[in-house]
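Shown next, in structure tokens, is the structure this report addresses.
Only one protein chain is missing; all other protein chains are in place.
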Amino acid sequence: MILVLKPDASEHLKNELINDIEEMGLGVHVSVGEGTTIIGLIGDTSKINSYSFSSYEIVSNVLRVTEPFKRANRMFEPDDTIVDVCGRKIGQGYFVVIAGPCSVESEEQIVEIAKQVKKAGATFLRGGAYKPRTSPYSFQGLGLEGLNYLKIAKQETGLPIVSEIMSTDVLDRFMEDVDIIQVGARNMQNFVLLRELGRTRKPILLKRGLSATIEEWLMSAEYILSEGNDNVILCERGIRTFETFTRNTLDLSAVLAVKKLSHLPIIVDPSHGTGKAWMVGSMAKAALTLGADGVIIEVHNNPKYALSDGEQSITPDKYAQILPVLKKYAELENKQLEV
Amino acid sequence: MILVLKPDASEHLKNELINDIEEMGLGVHVSVGEGTTIIGLIGDTSKINSYSFSSYEIVSNVLRVTEPFKRANRMFEPDDTIVDVCGRKIGQGYFVVIAGPCSVESEEQIVEIAKQVKKAGATFLRGGAYKPRTSPYSFQGLGLEGLNYLKIAKQETGLPIVSEIMSTDVLDRFMEDVDIIQVGARNMQNFVLLRELGRTRKPILLKRGLSATIEEWLMSAEYILSEGNDNVILCERGIRTFETFTRNTLDLSAVLAVKKLSHLPIIVDPSHGTGKAWMVGSMAKAALTLGADGVIIEVHNNPKYALSDGEQSITPDKYAQILPVLKKYAELENKQLEV
Amino acid sequence: MILVLKPDASEHLKNELINDIEEMGLGVHVSVGEGTTIIGLIGDTSKINSYSFSSYEIVSNVLRVTEPFKRANRMFEPDDTIVDVCGRKIGQGYFVVIAGPCSVESEEQIVEIAKQVKKAGATFLRGGAYKPRTSPYSFQGLGLEGLNYLKIAKQETGLPIVSEIMSTDVLDRFMEDVDIIQVGARNMQNFVLLRELGRTRKPILLKRGLSATIEEWLMSAEYILSEGNDNVILCERGIRTFETFTRNTLDLSAVLAVKKLSHLPIIVDPSHGTGKAWMVGSMAKAALTLGADGVIIEVHNNPKYALSDGEQSITPDKYAQILPVLKKYAELENKQLEV
Partner (left out) sequence: MILVLKPDASEHLKNELINDIEEMGLGVHVSVGEGTTIIGLIGDTSKINSYSFSSYEIVSNVLRVTEPFKRANRMFEPDDTIVDVCGRKIGQGYFVVIAGPCSVESEEQIVEIAKQVKKAGATFLRGGAYKPRTSPYSFQGLGLEGLNYLKIAKQETGLPIVSEIMSTDVLDRFMEDVDIIQVGARNMQNFVLLRELGRTRKPILLKRGLSATIEEWLMSAEYILSEGNDNVILCERGIRTFETFTRNTLDLSAVLAVKKLSHLPIIVDPSHGTGKAWMVGSMAKAALTLGADGVIIEVHNNPKYALSDGEQSITPDKYAQILPVLKKYAELENKQLEV
């Protein structure tokens, strides 16, 4: 960490600042240039809040030289992490497809969709049992009953299950019945939940928050990793901007950024990312060519009756048309499609 | 809710759509204009997801005619809600000042600050026992020990306590020791937490999410209200924009918007909203003149040593200079300062 | 256009509103539902400002049923527009690559780069003679001298020229020396300039504004088209968001949106869109797979000495590595690479 002092900083206040830093157990390297004094902090500054120094009157700028995330950092671990889920691999040369409805609505519905996506080709079945909905009057998911139906769908198709958790009180059931636990965008900074999931060894799909920077997102991953759970998969799902044509703005450059900054796998959600069913196939293809490790796609057997997110769901038929395209491009990119 | 159909919608598909709507238990009013057919839905559409209709091929636009929030809506309850906390009133003609440090750091610190803000004039003492921090390596708060210290500070000064909750597992202790439970920006859409708080009758301070629209924010209030807890206080704390000079962009027009749309009290947080200690007093004054029902101000006896958010904290001395200004303007605005 | 009235609208005010609409030369279709009255406007509403109706007290919502752009609208012209520039085609099945430095710095520089990109494969040479710079103290471009050098580079390589115009006073020279006139993001709503360019028949490359919605962008195209110039090429170059890792957030879904809404060709600028040289090749490839009609890439023979935008420029060597990838993917997408 580097502190740039104001030109008119008095010797007295400089010394006070230096003392304060040394009392934190850090070393100090002072460099006096023309008009500007720069103080370099030596030692482990990861626990230091860079904001604290801004409150010193003589400090004009505070600059972090190293990224604040450690275990998620590619410098810490240069090789790609591969998360293994029931024998399916996520990361490095593999490409997974997670498919299924936004919400589990009934046993028939989820089993039917599971069979259809299995037939077309899918690595995992997704389905929400607990749904974070803006309105308390909207369908909130079937809860534990939904988890039961997912279990049945898994038995029928062999597809491992991805489902979103919203609170720790149902964690035991998720540990048993769910193969990848999803943390939704709205809970990306639910730090109590992240920490608790960090204490398990369950694979965690961590969605980017609606207005989270890439650094904040990696810091949320760090919460899970720092508790010992290395099985973190990131998921880009679009960010909130002023544009209203799409539901969110899918930030595909985030795939490249995450690959550069971190060793963790990253998948893309073109369904939430655009909110438009007709964009899903193309954006999934683009994500693949950019090096994403997978996609998560909303599939509903009857989008117009879907209890949530109908507009962005595609039918199993449309899904079956997308898979061959992904297969073709996976080959080109030397990715092994895990379906 | 109104559905605008595409010009080329076939009679067959129109009838199918109308049947589907009627099966939802709703009435239909069809209006055929030049080129455009409009379908008005008659009945309670609050449970209907407007997205569902967008997946019908023949529907070009879906328009909600009524706001999706009901109990938070001023049309439902035209009179200002007044929340009573230990005899202090929030809402309508009252103006409260919540002051204290971002984090409780020690008994001495919180008691000292409590005494100083009490002396200068304050309605409530704030202090974080549980801190949502971007980094797992940053100070996370003293937890239950912090609540103990807050209790002592309350005994010493008589100031009721405002503190942030991050998960339901400590709700019992918050019910006992805290007078207003704060829900932070990052938990604004932690719906499990909101619902649980809705089942209590404790006053809840609900902060606006980092990138939440006013409507989403009121829908989160609705989660609490719909469970029967009417004691909701909203708090504008700045939104995330491209501007980097301030930490967030404090949206003061939200005070006016909320007052128009809802009967709930709204306070403003100029400390998080700007991230600049030197802006706090002026923005607090502006909030008051716009009709806010209070402000929440970070006060730390030694901002440069603060374990969190030093840059935006003011000293008790600075705080003592702000209070007379607020008093003067409260009089002008015919607000009763509750200190 | 549809007006939704407030439930308590009086008959008197309704009639007044209807009269006002009819005086505008429009027809009216009134539809009375349960609690809600809807007024449909019949006739050409493209000149009507939808904001005007919002000032009527009894109007609660105003909804445009048709897009406000006409000539840019795919409904107006279902077939893809192909812009022909010196025999090179832009649009439909063609894919163009525009390459060159941000700024023309000297004759040697631009001729050297032109030769190198020509050798590697390029459709057009870009180079800025007039540079819109945030700071008045930054290099502002060589002006007319720069245009001279571009002309020489064209003579040497045969590559047609793309260069940005900033004001109409140099339009005559641009008409002579430049093959595609670029309108930069900061001038996307410089309506005087757009209108003037609309009066020529020169191909115009219209960049999306820093925070322009897709609709606003198409409306700016409409300014050019409405004056009779059909040779408009759109260019997505990233939008401004809260993310700071990339210079902008490249909105690749805009390619799909524009293709749906309009018949105009659209190209992508991965250099400005990300601000990171190492992202350029991958994002260009992704743009191609999404159906873009071309890319514009910053190439500088010595990025570290570049007088502008060094960080996002690639070397001719890196450029030469990207071209074969684009060739391969163009084939896959059945696009004809125009190099």
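Labels A, B and C are assigned to the chains in the order they are written; within every chain, residues are numbered from 1.
Criterion: contacts are C-beta pairs under 8 Å (C-beta built on N, C-alpha and C of every residue); 3 or more make two chains touch, one makes a residue touch a chain.
If you're wondering where the values come from, they're calculated on a predicted model, not measured in any experiment.
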| item | value |
| --- | --- |
| Residue, one of B:E145, B:E243 or B:D317, that touches the chain absent here | B:E243 |
| Full-complex contact with the absent chain, from A:K154, A:R195, A:R208 or A:R240 | A:R240 |
| Selected from C:K14, C:K118 or C:R133 as touching the chain missing from the view | C:R133 |
| Residue ranges of subunit B at the interface with the undisplayed chain | 211, 213-215, 239, 241-246, 249-253, 256-257, 260, 273-274, 276, 278-279, 282-283, 285-286, 289-291, 328-329, 332 |
| Contacts of subunit C with the absent chain, listed as residue ranges | 20, 46-47, 49, 51-56, 68, 70, 132-140, 166-169, 186-187, 189-193, 195, 209-211, 216, 219, 222-223, 226, 240, 277, 303-313 |
| Interface with the undisplayed chain - residues on subunit A | 2, 4, 27, 29, 31, 33-34, 36, 38, 40, 42-43, 60-61, 63, 65, 211, 240-242, 244 |
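What we mean here is this: only the chains that are shown with their structure count from here on.
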| item | value |
| --- | --- |
| Maximum centroid distance from subunit B, chain identifier (CA atoms) | C |
| Whole-Å gap between the CA centroids of subunit A and subunit C | 32 |
| For subunit A paired with subunit B, centre-to-centre distance based on mean C-alpha positions, whole Å | 26 |
| In subunit C, residues with contacts to at least two other chains | 211, 241-242, 244 |
